[in-house]
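A single protein chain has been omitted; all remaining protein chains appear in their positions.
Coming up: subunit A.
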């Protein structure tokens, strides 16, 4: 399964499904990462985590752990 965590910098992917549940999942969805959304992985923080992505025209940072629950194609 490909997730946002395994996506390389500079790639653009489409969200297939969000795993997990509760506040974290809701928060990620509220921020615009929903099924079908297109996500561009911009960069990784200097210490290797978190990552920065572009979604719905703005910049968002999230931890790799959380990125792992976002399944992408």
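A few remarks follow.
Throughout what follows, a residue touches a chain if its C-beta (ideal position, glycine included) is under 8 Å from a C-beta of that chain, and two chains touch if they have at least 3 such contacts; residues count from 1.
By definition in this document, contacts and distances are computed from a predicted model.
Its UniProt record calls the unshown chain "Ferrous iron transport protein B", which is the correct pick from "Ferrous iron transport protein B", "Thiolase", "Na+/H+ antiporter subunit A" or "Putative NADH-quinone oxidoreductase subunit H 1". For subunit A, the residues in touch with the chain missing from this view are 1, 3, 18-32, 34-37, 43-50, 52, 56-63, 65-66, 68-69, 71.
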